[in-house]
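Excluded from the complex is one protein chain; the other protein chains are retained at their positions.
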Amino acid sequence: MNSDDERYICRCEEVTEKEIREAVRAGARTVTEVKRWTRAGMGICQGRSCKRLVERILAEELGVSPAELEPSTVRPPIRPVSISAINMEETRERNDREEG
Amino acid sequence: MERTNRVADHVVLGPAPEVEEVCIYLDGKPIPAKKGEPVMSALVAAGVTVFRHTAKGSPRRMFCGIGRCTDCVMKVDGVPGVRTCVTRVRDGMRVERQEGKGSWAEEAADGKA
Amino acid sequence: MMTIKSDIAVLGAGVNGLSTAYELCKRGKSVTLVDKGVMGAGASGSCDDMILLQSKKPGILLEMAFRSLELFKGLSTELPCDIEFETRGGTILIEDQAQLSVMEEFVASQRRSGLDVEIIGKDRLRQLQPHVSQHVIASTYSAADSQVNPMQLMKGYMLGAQAQGMRYISRAAPEEIAREGGHWLLRLSNGDSLEAGIVVNATGAYANSVCGLLGFELPIKPRKGQVLVTEQLPPLGETNVWSAQYIVSKLKPELTAASTGLAARYGLGFAFTGTHNGNYLIGSTREDAGFDKETKPDALELIAAQARRFFPVIAEAHVIRSFAGLRPSTFDGMPFLGEVPGHEGFFMAAGHEGDGIALAPITGRFIADLVCGTKPEFDTAPFRVERALKA
Amino acid sequence: MSATERYLKTKGAPSLAELEAVGMLPKLEDLARGACLCIECVEEIPCNPCETSCPNGAIKVGDPITNLPVIDREKCTACGLCIPSCPGLAITMKRVQGDRATIRFPWEYVPVPVVGDEVEMVDRLGNVVCPGKVIGVNAAARNDRTLVVGAEFAAEHVLSVISMKRKRS
Partner (left out) sequence: MEKHKPVVVVGAGPAGLCAAIELKKAGAPVILLDENDKPGGQLFKQIHKFFGSREHKAGTRGFTIGTSLLDESLKLGIDVRLETEVVGVDPGLRVWAVRQRASSELIEASRLILATGATENALSFPGWTLPGVMTAGCAQTLINVYRVLPGKRVLIIGSGNVGVIVGYQLMQSGAEVVGIVEALPSLGGYGVHTAKLARAGVPFYTGTTVVRAEGVESLERATIAQVDGSFKPIASTERTLDVDTICLAVGLTPSLELSSLAGCRTIYVPELGGRMPLHDEYMRSSVQEVYVVGDTAGVEEASTAMEEGRLAGVHAAWSLGYMSDDDMKERVDETKQRLNALRQGVFGQKRFNAKARIIQESQLR
């Protein structure tokens, strides 16, 4: 097609529009499947910038309205959290105090 | 005169407030910063246009400015992948342009244990 | 509403269903692959990327893993996309003398089985893993341990099989399976029907519910594994990493200090690997939690704490998501690979628990051999379905 | 309305003809009689600070709040309190005296103009129409940082002038 296909959709993983269209043509029908096939949305922002764009391409390729697309799954943490901050020591101590 | 993109005067916001200045280092070069501001704004004020290059080598700065898109990540005090738009400056902070995934700082290699 | 006819119906588009379908296509069979959801939506898409030989006890599974490893090398050129296969070696970290003596014994037995594995000291370990914590006293090392990108592997099998005529039906669950006039008739939830001489049940943790459609039960239970994913990081070291603690706790439970209630409940083991893209996958739990696939903050906390214990440098790395996979576990730790007695033409290919990826290439071949009436490379006895039906 | 929409919705500002069509332009004889309130608010948006800012009840929005403002010129004393109250900066006060016209308009840019500044008066699309001179700057606190600037210019441009050109800093 044209150079537009080479434009990035997912900024984090640098996945192009072409790659996403190819994934849909190969059978991906949800944002989650496109993610698994192409890594679009798997980067550090977890699709916050590109999800809408991927949905638009999906809807276009499948000839459906974005309303008909399956919502994508979410898993915590929804923001980057450092390993050291995944630490609930304080909560536990407080709970222990309150129970004790 | 030092190039700055700071907004000095503003009808609605008034004249720029007096804020204590600190110094951060971008790839070793000193850059003045206002205490309490994010690294991003200090760098933009100093006219820095490239914060990092991606794995494929394309230059990036910031995109959303509020911690969502993570485009603005840099290596800060030896830690790669730090969102500079939501990380406030500290005097003496070492900020480095990140190339791809970045690298681990030498001193970090020994670990804390 | 249509009826699709093919030689073989493979149920489950996970890695083992795909490898089986691929092998059967290669042998000229017409294959229809059916999944109730989509490719890799189960355990195959929610696991790490390790092909670990070292973790296996000497025996047939280790031998099969050896063979699988050879097959992976071939697949990386044979399949139509890059499966990101790499042999970076593996290390199992040892924290104290008690662990060391158990691992020495374990390694010796593995060596007798032909696995190239050894115990290495601190200095050697730090060459391989410069950021490992100082408290680790030794490690095992096997140069053979490898990795593969499970998603890419599935994609490769899928594209490869489709190129050979495989039909793939997603989002269609079998609702009825009946033997009629010498073939199987499957009624699918999307309204279609499927007619096939042979059915292969490769539905992983969900395999038992498919068996239920035929009126029998198999002891395959979901084992939940929760995993943390970090942002893409500069490489920390060469090898993929496990902890000896978990292996020791299985071999010599009496040696393990009473672990805290939470860690015990979550069946915590430490697995640590950098993917091809630079994300680190850090796991993992091993829980009986039914079919719940949520990840829990307290489990993620335990995993994070372990990561810091072994790699202090990672404390400031960012976790960007978590996931949980339901691994299909069996009562005796062996997968079910074979025909179900009393149900002619109905084969099982499920129950690999954590070895699904590692054993996929050989599983596909093994099942294809059975289905085609060829003698498999390995003894079929340990995998027979009968062993569970008797019990 | 549709004609107004057309111009406003492509150029960004209503044309003179369109303002006139919806009764938003003062008549020339009114302008010559005294300062005239001009409100260029032609879309039904939920907003009424102009109404509540007027001490004399000269502006009526009423209920629903999306009604277009209606000016009662009899009641308007040209006090100008409504100028900075409008969130849309759509209110000016104009007057014609002989061959000179004056305008009071809202202003929110630096540098802050000072009386005596020689400026360029602009129309609704930012075209410079004539020179002008700043004759007043009101920065009262109650205006909440919206300055009200007074300027004078040639009377023939009274209908097209809306503001002055921003100086590049």
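Per-chain residue numbering starts at 1, and chain names A, B, C and D are given in the order in which the chains are listed.
The criterion applied here is as follows: a contact is a pair of C-beta atoms (placed from the backbone, for glycine too) under 8 Å apart; a residue touches a chain by one contact, two chains touch by 3 or more.
Worth saying up front: this structure is predicted, and the values here are computed from it rather than measured.
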Displayed partners of the chain not shown (whole complex): A, B, C, D
Filtering D:L16, D:L89 or D:V112 for touch with the omitted chain leaves D:L89
Residues on chain D that touch the omitted chain in the whole complex? 5-6, 8-14, 40-49, 52-53, 64-66, 85-90, 108-110, 122-127, 144-146, 162-163, 165-166, 168-169
Positions on chain B contacted by the hidden chain, ascending: 5-7, 10-13, 16, 37-38, 40-41, 44-45, 49-51, 54, 58-68, 71, 86, 88
With the missing chain put back, which residues of chain A would touch it? List them for me. 3-4, 6-9, 11, 17, 48-53, 65-67, 71, 73-74, 76-79, 81-82, 84-91
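Here, only the chains that are shown with their structure count from here on.
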Check: interface with higher C-beta contact count, A-B vs A-C, is A-C
Distance between chain centroids, defined by C-alpha means - chain A, chain D (Å): 49
Approximately how many whole Å separate the CA-defined centres of chain A and chain B? 26
Mind pulling the residue numbers of chain A that touch at least two other chains? 43-44, 80
Give me the residues of chain C that touch two or more other chains. 231-232, 315-318
Residue numbers of chain C touching chain A in their complex, please. 38-40, 45, 151, 155, 158-159, 168, 170-171, 228, 230-232, 277, 279, 295, 297-298, 300-301, 304-305, 307-308, 314-323
Chain C partner, complex, touching residues on chain B are 55, 79-81, 101-104, 108-109, 111-113
Contacts from chain B onto chain A in the complex sit at residues 54-56, 58, 60, 63-64, 67-71, 73, 81, 83
